[in-house]
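As you look at this complex, bear in mind that one protein chain is not there, while each of the others sits in place.
Moving on, here comes subunit A:
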Amino acid sequence: MGDLKLPDIDYGALAPMLILFGAACLGVLLEAVVPKARRYAIQLGLALVALVAALVTVIVERNTRIVTIGGAVAVDGPTLFLQGSILLLGVVSLLLIGERSIEAGGAFVSQAAITVGSQKDLRQASGQPGGTEVYPLTMFALGGMLLFVAANDLLTMFVALEVFSLPLYLLCALARRRRLLSQEAALKYFLLGSYASAFFLFGVALLYGFSGAVDLASIHAAVADPARSEVLLFAGLALVAIGLLFKSAAAPFHVWTPDVYQGAPTPITALMAACTKVAAFGALLRVLYVAFDGVRWDFQLVLGVIAVLTMLVGAVLAVTQTDMKRLLAYSSIANAGYLLVGVLALNKDGLSSTMFYLVAYGFSVLAAFGIVSLVRDAEGEATHLSRWAGLGRKSPLFAGVFSFILLAFAGIPLTSGFTSKFAVFGAAIDGGQTWLVIFGVITSMLLAFPYLRVIVMMWLQEPGESTPAVSIPGFLTSAALAIGVIATFALGVIPAPLLDLTNDAAQFVR
């Protein structure tokens, strides 16, 4: 046996992930030693500082293009861009998570172990401060996402998948109100997510059998070798893709989305809609563009059908929804379809436009859920659509902001929704996928209807007796809303800087 040679490790390139994981571990430790009354400020501060520090290191490392720790992690343009996006969106989500002035104690349960409906539960619902373990959990989730988009071999990717999924399952269960719904959502998400992980892992095993390796470069080389088993290749690819499409909420792997989005505490829903989407599509892009571009003709059609299905399911079912969070969930499914259209362009523009779309959509959806968390009555959030009637009369500013976000989702120009749709559709036509664009346009028409219906309800109907008041947001939510709305507008009017950035970043290393 020769000397065991340790792989080179570029700690600088790994720093963003290390910072978040370090902060997460520190946060767990703090839970044990810091008195309960002071945890909130310390945990929130620690999390924010960690996110900002990680963001700074991403910016410092912006020119790094390297494959490090033995080929497990690739830090290249897309990695850094997506990590930066996740961190930015993560900061905004954290602002929503940390909000405590809208509802006494915040959106989270004070102790997850309290039995639902017991005396203790009633006491905690009436304003005991929420549990602070959400901050380390969020740090673990975000750290896992950073690793997920950087993973250069499928096993690392699987580990990252689990690292960011498990905290999310837990976070979903921690709502202060409607706890049964929240726990049900968490259990559903966990069970289905476990299936998806198992599929992914099985796919990895098959691909290992196919190529003899798990790193993407070796798989790429093996794909080019005609002597190998195509059955293993396609079965493995399909199973890995299912795992990734599940996280992206693409049809027919989307069924968890409405339930989980509805049941989870709204800040967590926002986190999932923005950051998880970035992570899932980041990984999907890397796997398809780096490892499997040799068989693009084989998977393009299948994934194209999935994209069409996703757009149709999201758009058609969004029309029938009566709950705001479910409506946004189906809208998020449809948006996953538009993102897939960008992915399937399979060219440089496809990569850059998908990344642009992820950022643009992330900010809009964060603002949307931020507003959902404000419309509430004595029972908590009033998410039923009928309750929003006449909101424009009672609170014109918030109804105006929400209308703007909805117009962005509908793709009206001068919003980021338009520029991002334009970018992915343009890339897709360039990549010869005109049929996907046609379906994209048709579903955009369908999808405009539910958005418009909400705008009509808010502005053109008289407020009823049950129309709830819009809570005055605290500083954190106000900041999150302002960032989301300004980004939605700015990316719609002056998208050029971000487009240039995505263009410069759109090159994977292999």
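Everything below uses one rule, namely that a residue touches a chain if its C-beta (ideal position, glycine included) is under 8 Å from a C-beta of that chain, and two chains touch if they have at least 3 such contacts; residues count from 1.
In this section, contacts and distances are computed from a predicted model.
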### Summary
The chain not rendered here carries, per UniProt and among "Sugar ABC transporter permease", "Ferrous iron transport protein A", "NADH dehydrogenase subunit M" or "Aspartate carbamoyltransferase", the name "NADH dehydrogenase subunit M"
### Summary
Out of A:Ala104, A:Val456, A:Ala469 or A:Ile486, the sole contact with the unshown chain comes from A:Val456
### Task
Would you indicate which residue among A:Ala224, A:Met445, A:Ile472 or A:Ile486 is in contact with the undisplayed chain?
A:Met445
### Options A:Tyr169, A:Phe369, A:Phe425 or A:Phe508, residue touching the unrepresented chain
A:Phe425
### Query
Out of A:Leu407, A:Ile483 or A:Ala505, which is the one that touches the chain we can't see?
A:Leu407
### Task
Against the chain that's been left off, what residues of subunit A make contact? List them.
407, 410-414, 418-419, 421-422, 425-426, 429-430, 434, 437-438, 441-442, 444-445, 448-449, 452-453, 456, 459-461, 494-496, 499-500, 503
